[in-house]
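As you look at this complex, bear in mind that one protein chain is not there, while each of the others sits in place.
To keep things simple, chains are lettered A, B and C as they appear, and every chain counts its residues starting from 1.
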Amino acid sequence: MDFRLRESSEARRAEVRAFLEEHMSLALEERVYRTGVSHDAAFTQALVDRGWIAPSWPVEFGGQGLDPEEMVAVGEELRLADAPMYGIGTTNMVSAVILAVGTDAQKTEIVPKALAGEIVIVLGFSEPEAGSDLAAAVTRAERDGDEWVINGQKMFTTNAQIGDYAFLLARTNTEVAKHKGLTMFLVPLDQPGVEIQAVFTLSGERTNIVFYNDVRVSDAWRVGEVDGGWRTMTVALTNEHAAGFAAVIDRLLVAAESWARESTDDDGVSRMEDETVREALGRTVIDLEVSRLLQRRVAWMAEAGETVIAEGPMSKLFSSEALKDRAQDMVEVVGPDALRSYFDPSAPSHGVIEHMLRFSLGTTIYAGTSEIHRNMIAQRGLGLPRSG
Amino acid sequence: MDFRLRESSEARRAEVRAFLEEHMSLALEERVYRTGVSHDAAFTQALVDRGWIAPSWPVEFGGQGLDPEEMVAVGEELRLADAPMYGIGTTNMVSAVILAVGTDAQKTEIVPKALAGEIVIVLGFSEPEAGSDLAAAVTRAERDGDEWVINGQKMFTTNAQIGDYAFLLARTNTEVAKHKGLTMFLVPLDQPGVEIQAVFTLSGERTNIVFYNDVRVSDAWRVGEVDGGWRTMTVALTNEHAAGFAAVIDRLLVAAESWARESTDDDGVSRMEDETVREALGRTVIDLEVSRLLQRRVAWMAEAGETVIAEGPMSKLFSSEALKDRAQDMVEVVGPDALRSYFDPSAPSHGVIEHMLRFSLGTTIYAGTSEIHRNMIAQRGLGLPRSG
Amino acid sequence: MEFRPSDEQLQLVSTFAALYGKESTPERVRAAEPLGFDQQLWSQLLDMGALSMAVDEEHGGWGATALDLALVAEQHGRALGSAPLIESQVACRLLARAGGPVATGLLEAVLAGERMVTLSPRPPKAGWALLVPAGAVATDMMIRHGDTLVVVPIGDDRVIPENVGSLPLADVPAGEPVLADADVILSGSAPEAIDLALDDWLVLTAGALAGMAERAVEIGVAYANEREAFGQKIGAFQGVGHPLADMATASAGATLLAREAAWAVAEEPGRSAQLAAMAFAFAAETARNATDVALHIHGGYGFMLEYDIQLYYRRSRAWTNVLMSPAKAVRRVADKRYGPRKAS
Partner (left out) sequence: MEFRPSDEQLQLVSTFAALYGKESTPERVRAAEPLGFDQQLWSQLLDMGALSMAVDEEHGGWGATALDLALVAEQHGRALGSAPLIESQVACRLLARAGGPVATGLLEAVLAGERMVTLSPRPPKAGWALLVPAGAVATDMMIRHGDTLVVVPIGDDRVIPENVGSLPLADVPAGEPVLADADVILSGSAPEAIDLALDDWLVLTAGALAGMAERAVEIGVAYANEREAFGQKIGAFQGVGHPLADMATASAGATLLAREAAWAVAEEPGRSAQLAAMAFAFAAETARNATDVALHIHGGYGFMLEYDIQLYYRRSRAWTNVLMSPAKAVRRVADKRYGPRKAS
């Protein structure tokens, strides 16, 4: 066994770190937090210039051919710095699906622009009545000659306001079982009938509700088979399997350690001397390491060609719940000062702890709630029966 | 509002305390723990002599007519001392059912003996395949003239080895819904075909599996209607509504406080000076008070004539889970010494903490698991739909 | 035992519930953000006697019991009242206990609605009283200066930090010269007076947090009874129903304990300081956990500012943390029960 990353991976880490020191300023961080938009044109361009917009992709497709382990190092550094990667992430996810199941025309039209950072693709999965149960989607796409007419409403379409296309899950058949009547489309967001309504969230992130009223989309923008949308979704979501929040816990730890070292109690004693503080830090150190191991294991399995079953959900579940618990703990340990918002200049450690309290909540919800992940682990990993 | 017990209740408490000082010796406590039998003939006789075998019963039935609040005080003291009351408890529970729905002959035959401490009645509800789901019972009672022939197996029939009758839930009709084909019997345990097999448990308590092989019982021993057993059970279980473990948490607290005061750390400092110890004690104090309030509320509601819905389950759920958590905490805080068994004379506080670690587990299981109680609270208290 | 409030208390509760129902709707709570102060609500509370009830007749009040105050605090918590009700009640009770011309004059002005006084629960640090509750809206602040309790006017040089709970907190200048020149409320017994005030503060905040927790559970239950997934109401999933059952249980316990602690102020004074810390610790953890559970079961909706549950989530943490963490309150229970540590 070897729990170290290879030298080549650590070299990538150092490169990313140097890149971030240059391009990830405190001003950019503050702009991202103030606008709630985890996407930045200049930062994206810098990634493109560096060849890092999709580093895991093969060189012939415009990537750098980094392997899963190198991507671990790259991902950890980007997360640790809270770099504005959300728009790039969804764009790449959809581009990968297009490469896998799209038409040649779609590949030619979309992929190069995505890799050049010229377009943003957003996700249109959730609906008011279909959250955890995505297959319950009722947004309709009805065929009309060479076009489809789309009507419905999608929730949580983050970055729609700066997006070029929405990767849309729509119902094309109401006569069959719910999983079997869905089709995926790439809907240009400048079409008439698309209406975007801003939604602001507890963590400060901006997302959107997108309304589709008689939006016409050419059949050329259909991705995958008609009524084969659930399979196309599965391709998309498989790439999410290595999700985990280890590096975000690391961000919390770094902030908490700097607070503990720099601040003192009412008697002028360093908070680092306080047993309660030390215990909270120790627990964070432990949860970070466990999260890291669970997450890295998934990357290693991918590299070793092993089939990931419950390991992906374990990584996501453990790290998101741990992040939430440790952020809550740390707020209580820090005391009243932890209430100061990120935007208060006197907030300890630039307000990262307060931000993390709010940010952490979403991590146990989006991309599948903790309950959905526990179901997956119980059923796929442990072989327990489906829950009623 | 008034959170004090009335003077008359506190007077009862003082009387019980004095009684226990006389009759609840350490030797008796040790005998109960060694045998695992929470019933003692001499102790029972002393209760009878004092008129306390069923103090809540009306005077005309041989009780003392104590009201629910006075019973709170009496019950708390008996629990705090861990007096051997289990056999008396089941006996009284069944006697009460007989008073409510039994025949005159049953009342004449059973109740006076029960109140004289001359008989022990045990419970035959659970089966190998019917635990939480009691209505799934398959033990058969088939009619044969004036008799019933019983075949089956009952789990967790505590005190069967010293019992005179088992209050048995049996299936008399397989053609109807499972709740509707059950009948209750009072089965004399000296009948041929009754076989008792001892079962020892983690807490040291002895219970039994009881096998019934062609056991013949006169129809005179049927309690309640044929196929009306579920209603009879409901009568029996209603009396359990005020269940709660506040006084057991008190027992843990008393032991932990005496340990903290009497022992020292490696530097000779009183453990009471240790912040970790103080926090564990503080949490126990809090959980004790909350348990007490939830439990007393149920008694107060009974007295005020209010309908108890979720309040009973809340008392049982909260206090049993709290007892378990606090016992676990305390074991960790006490350290290696907490591993010493009750029977090791050097165990801290007579081994109560170690005993409580094991004892507490059963409290979240018997008389309805915590999960069953959460279902009851969710459905009856909060109006949530039945879980699938 | 009597677990039902008296008819008068039930009347009091329903009066305040009606006031909050009108003057502290979720819309009004949002409108008062980020400062966390609703002048109209505050005026109505004053008109209703919410401060004068906190002190005896001899101090110009109408001498409600601590239990009465706690019952009102429950309603305040349920409705997330954007007003420094508890801070002001605590200050009034401190002033009434202190007596003397400065305190008496100040108390009169407060009850007349001319001034708003708050107490800094912490001594100054590097010349500042930090995160003073109600500091952003109060006219005066009481604070410890050595063993003296002084009162200083709060000026425009206070700094109002945006905070997670949208509480009207402020960092208030409290340098040595300011404190040395300040009016004296008590000389020599400030630590004890502040500790007693803290007991009041803990017990009333416990009531507010218990109310907040109960309301959060109701919001969660309503959502679980309405939202469907996988062909059934989500409340039918044990993964949703069981945490709600636990939180309903804890909320019931928190409410009972807060009421007992408030009752004990008059009826069992020997145990009331211990009970105040117990009630606060338990209510704080319950409000923290109940708002978390209720928010989480909303899925992505819980995360939207548009849904009310986030208002509860944020305030449960702020109303707690601005005083002390639950763990500190548990240690305070031990201090009150066993006496302070000899080492400390």
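Just so it is clear, a residue touches a chain if its C-beta (ideal position, glycine included) is under 8 Å from a C-beta of that chain, and two chains touch if they have at least 3 such contacts.
Bear in mind that the values here come from a model prediction, so they are computed numbers and not experimental data.
Across the entire complex, contacts from the unshown chain go to A, B, C. The missing chain, though absent from the display, is touched by one residue of A:His23, A:Arg171, A:Arg297 or A:Arg340; that residue is A:Arg297. Within the complete assembly, B:Ala136 is the residue of B:Ala42, B:Ala136 or B:Ala220 that touches the hidden chain. When the omitted chain is restored, the residue from A:Gly51, A:Gly65, A:Pro128 or A:Gly282 that touches it is A:Gly282.
Counting over the whole complex, chain A has residues 1-6, 69, 72, 269, 272-273, 275, 278-279, 281-283, 285-286, 289-290, 293-294, 296-297, 299-301, 303-304, 310-311, 314, 317-318, 371, 373-375, 377-379, 381-388 touching the chain that is not drawn. Summarising the interface, chain B meets the missing chain with residues 126, 129, 131-133, 136, 155-156, 199-203, 266, 276, 328, 331-333, 335-341, 343-344, 346-347, 354, 357-358, 361-362, 364-366, 369-371, 374, 387.
Mapped onto chain C, the interface with the missing chain covers residues 237-239, 242.
Convention: only the chains that are shown with their structure count from here on.
Put simply, the C-alpha centre of chain B and that of chain C have 40 angstrom between them. Here the CA centre of chain A is 51 Å from the CA centre of chain B.
The mean-CA centres of chain A and chain C are about 38 angstrom from one another, to the nearest whole unit.
In chain C, the positions touching at least two other chains are 237-238, 240, 327. Chain contacts: chain A has residues 387 touching two or more partner chains.
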